[in-house]
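A single protein chain has been omitted from the complex, and every remaining protein chain is retained in its original position.
Labels run A, B and C following the written order; every chain starts at residue 1.
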Amino acid sequence: MDRFKQTFSSKKWLAIALATLALGIALSLVSTAFLTFSNIQSVLVQASVTAIMAVGMTFIILTGGIDISMGAILFFTSSLFAKIMVETGSYSMAFTAAIGCACLLGAVNGLLVVRFKIIPLITTLATYTMYRGMAIHLTGAQNIPVPREMGFLGNGKLMGIPVPILLLAIVFVLGLYLLNKTRFGLYVKAIGNSEQSARETNLPVNWVTILVYVIGGLTTGIAALILLARVGGLQSGIGIGIEFTVIAAVVLGGTKLSGGSGTIVGSVIGAVFLVLIDNGLNLLNASPYIYDIVKGVVLLAAVIIDKVSFERQAKHLLEQKALRIKSTSGVA
Amino acid sequence: MDSVYKAEGGSKAKLRNSLGALKTYPSVPIIVSLIIAFSSFSPYFLTAGNAESILAANSVVMIAAIGMTLVFLTGGIDLSISTVISASAVVAGTVMASTGSIALGSAAAVGVGLGFGLLNGFLIGYCGLTPFITTMGTQLIARGLAFVISQGIAVKGTPYALLDFGFYTLWGIPGVMLICIAILIVSIVGLSQTTWGRELMLFGSSRDSARYTGINTKKIELSVYMISGVLAGIAGMISIANLGNAIPGVGDTLLLIIIGGVVLGGTSMNGGEGSITRTILGVGILAILTNGLNLMGIPFYDQLIIQGILIFVGNGLAMKLSSNKR
Amino acid sequence: MPDLQAAPILSVKNLRKSFSGKTVVDDVSFDVYPGEIVALVGENGAGKSTTKNMLCGLLQPSSGEIFVAGAPVTQIKGLEHGISAVHQELSLFQSLSVAENMCITDLPGAKANVDWKQADRVAQEQLDFLGIEIDTKASVESLGAGKQQVVEIAKALLHADKLLILDEPTTSLTAPEREKLFVIMDRLREKGVAIIFISHFMDEVYRMSDKFIVLRDGKQVGNGYLKNVPRSKLEEMMVGRTIAESSIDIGIPTDVEAVRVQSLSSYDFHDVSFKVNKGEILGIAGLMGAGRTEVVESLFGIRKSEGEIYIHGQRVNKVSIAAMKKLGLCYVTEDRRGKGLFGIRPVKENISAADILRFVSRRIKGFGFRGESVEAQKIVKKMNVAIPHIDSQVNNLSGGNQQKVMLGRWLATQPNICILDEPTKGVDIGAKFDIHNMIAALAKSGVAVIIVSSDLPELLEVSHRITIMRTGHMVGEFQRDQFDSVKIISLAASSAFEQAH
Partner (left out) sequence: MSKVLGSIVAIAMLASSTLSFAKDITIGLSVDQLFESRVGVTDAIKAEAAKQGYKLIEVVADGDAQTQNSQIQSLVTQEVDAILVCAVDQNTIERALIGAKRAGIPVVAYDRALPDSRAVDAFVGPDSISDGLAAGQHMVDQLKGLSGDIVVLELLGALNDQNGIDRSKGFNDALKQLPNVEIVAMPTDWDSARALAATQNAFQANPDIKAVFAATDTQIPSIETVLTDIDKMKSVGEEGHVVVTGVNGSNDGYEATRKGFADGIVVMDLALTGQTAVHLATALINGEKVEMTNVIPGSFYTSENIESNKATIWGAK
């Protein structure tokens, strides 16, 4: 039992995985259509955009930061892509520019956070406003259709697997690799644990911080292209506000908002979980306006449960200490 | 000030005093230069009518920003302010549409705000949850509530008296702004002149020290989120007088403007540093900026870029000045 | 065993360190040979940590000579010279695993492909060598304090294999953990690693060390081989005097009981009982981690505890900070910056914080702070605080003045029971003198005072009675006429190890 508890607390993503599984089972009982291969595929495709961004956001939150400009980066990146596509017709140019620009905007976030030491929430709030303005400036708020062939990114299949799922898988694996196999990944977690200790240990804190925001930008750029392809064209304001769904996915996945601990698996499952809620409410034919309420309640429930289990653990440690003290005698 | 300065006397002390004021309110020179610049660009800028429209248009943001300032001063954040405005507007609108009573409508608006404030305050103050995630959750709930009740459509049937109040002015000051000013005065006095306000500031500057000094930290945190909720409720009601109807999404777009105004004024998100007066100035800068740029014909998307830069620079400047303070 | 044939690993001569003109460490000279354990002892504030920081390279000495393996250097470079320290405050990354923590500065494998298996192996080998069973994949936060300490030592040894500095390594350990640590130290000694062992526990010092260095007031007052020096002699060297020579008149306590605590227990201490009369000053001595702060915090209602508390003979049923304040208690915390002061707020607000209403004359009930500045100014004058202005940020004051501001805040509540936790920590001599006089004056005016202090001379000087705590228990008590610093130190510093025998 103790061992079970230990793995459970060390692998926090198990909680959201179980919740997702439970929700999945419940949905399959309600609807026969749920547990089909095509529906599961469709759920994953729907989750791909937020899940990919959640991978990037996980890195940022692991360092104790946050990026609320992600939606605006998504908007700007898709605008740039569509604009270049229309003007030059060159895929390679549009892809390079869009992905490069997404990374660049992320880098700007990172640089500002590192250089001016204003808290990330405010820094990215300012850049959110700027990026959004820049995006509308770029397109004049026009809808710009993208060529149909681009739909391949949104609903094409490679080896029978939908491309968005494939891209999610690639981002997921790369994210796992970066976080778990490289020095960088360890540094990310270390900074989130204690930036001061990380500096005292001579870790390259500034570089790592900038890099996590670049990763945030990069994943947003990839997500932008998928969304653009699926929606079929640039729509003004696309992606604005998505960052809060992404943050919710990351937090539901068990990553601490204060940084230091969390997993990529959890964040991706968190994104899937949110899509499942939509899916379930859809199947129940619930009013679309109830979705927000349900998501809000789920989010609150998740943080409350997390808090309760944390406090139990802390109390357990204290009780052990009390026992130890009691057992030592008071007489010299 | 007191004895030490008096003893110094002379122009030196005066200079230091005014420099001190500049450090406390770094936004004043920005406002002054904005006003000078805009009035030279547009003849309409410095007119009574324009001033009135700036004042009326920003009362909702200003009232909500007062709540946000209090929350910031405790080192927290309230993301739900915006959608609680929407929810309370819709509830108030629905109540007024069916009863025709402004009093009942106002009570409903304040009640909804209070309800969400209590929920936030309880979860944050008594259960120890993180403000960001907690209020993100209640934000979603409030938005859902607003849309469920209204079915997404503006609630019509606002009593004429309330609409007329929307047009009421006293010495050129819109009625809604008068309410806002009253709330401003109460909150400034409350924050600077009562024991509660003092304890709030102390709590914000160090929550452990506050606890060790015997300040009831849970109550302070609860009260702050409660007030922020109530103010959001009032703002929701004001939005009806302002716009003529209760709109389910009325507050949703305001969140970033509210936070921007508070931060631009120089209230720190880390708590214990800042004031309502600074927020007035911060919200004022954004209001004047938007109005002036509109009059100049700058497209709104370019205004966004300017706003973003200003929020960043303004906040950085305020932080720098206050950290060097004496 | 020490290898005296070899050259000393480290040799320092006339080491001196001063901060802005004030000399903190002066004239320290000694040699450390491979396989030797050297105890660095002294009272709090004797200059041990400054010396330690110079030895592990965190500080550069103001003057003096250093030889590492016979070669002169100006400043020690920890990794390069194979010297590393385990500080009292652990610097581990809590949510990372043991292996990750140990290897973070020098990860095996390529940058982009860390060889975790190798890292685990390296960590495991090191832990095996130290003879400790810890899962290298477990997160540090899931380990107890003892194991964390071992991980920290293992990490230090991984990077520095010549000289290890251990700063109070046993304070947070249980008896078996301590035993394990000693076994580790023995193994290191056999491998030829030298250890500088900083400890308050005399029995540990005697059990483990070959040589000693005693510091007092920043000066080296003795060094040599331990076997030649009896324990009482060493303790005398540390303290500098045997009996309190008080220059302060602390008055005579009354026999009216002010506060009584009966079998108080909590997570951090067990079955603690004591009482203090009006006009009496009770000193609580003990080492860090003995549970002293926890006891007085429980008395003030900051922590939860079980047991009985009587104030002026009345049982307090609901212990809370507010209730205790109302009953006339005050508590001045040891953690001035973290839990006492409101750093970015002005002095006057810090002074009035505990009882704002006392500072203002309000025309309307509940409103306004008229007269606050004037009243606060009075306190400032009374407490002899040197500040540029009553509106200055408290952060900008010196430690002594900050302490006085905090004392002033609480004395303004006119308490009749005053709990002072480390009242002169990080305070200069002048301020210390002022504070001691204030404490005496308080007692003479009939206030019951409880002082928790790690500074024994201070307790000897200002207490009527001293009670001693060790690992959560009260283990002894001395009246003023029986004060004996050596006895007190040895009582406080006996470890569980000694008890077992």
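The working rule: contacts are C-beta pairs under 8 Å (C-beta built on N, C-alpha and C of every residue); 3 or more make two chains touch, one makes a residue touch a chain.
Since this is a predicted model, take the numbers as computed values, not measurements.
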Touch partners, limited to displayed chains, of the chain removed from view: A, B
Residue in contact with the excluded chain [from A:Gly24, A:Pro162 or A:Gly221]: A:Pro162
Omitted-chain contact residue, chosen from B:Val91, B:Ala109, B:Ala154 or B:Ile305: B:Ala154
Residue, one of A:Thr63, A:Asn193, A:Gln235 or A:Ser261, that touches the chain absent here: A:Gln235
Sites on chain B contacted by the missing partner chain, in the whole complex: 44, 47, 49-50, 52-54, 56-58, 60-61, 151-154, 156, 163, 166-167, 239, 241-245, 247-250, 253-254, 290-291, 294-297, 299-300
Chain A residues touching the omitted chain (full complex): 31, 33-34, 38-39, 41-42, 45-46, 136, 140-143, 145, 148, 151, 154-156, 162, 227, 229-233, 235-239, 278-279, 282-283, 285, 288
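The definition used in the following text is that only the chains that are shown with their structure count from here on.
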Whole-Å gap separating chain A and chain B, where each centre is the average of the chain's CA atoms: 30
Between chain A and chain C, centroid-to-centroid distance (C-alpha), Å: 44
Sequence positions of chain C contacting 2 or more other chains: none
Sites on chain B at which at least two other chains make contact: none
Residues of chain B that touch chain A when the two form their complex: 77, 123, 127-130, 132-134, 136-145, 147-148, 151-152, 256, 259-260, 263, 269-270, 299-309, 311-312, 315-316, 319
Touch list for chain A against partner chain B, complex: 112, 116, 118-119, 121-123, 125-137, 141, 244, 247-248, 251, 257-258, 287, 289-297, 299-300, 303-304, 307
Residues of chain B touching chain C in the complex: 1-4, 189, 193-195, 198-199, 201-202, 205-206, 208-216, 272-273, 325-326
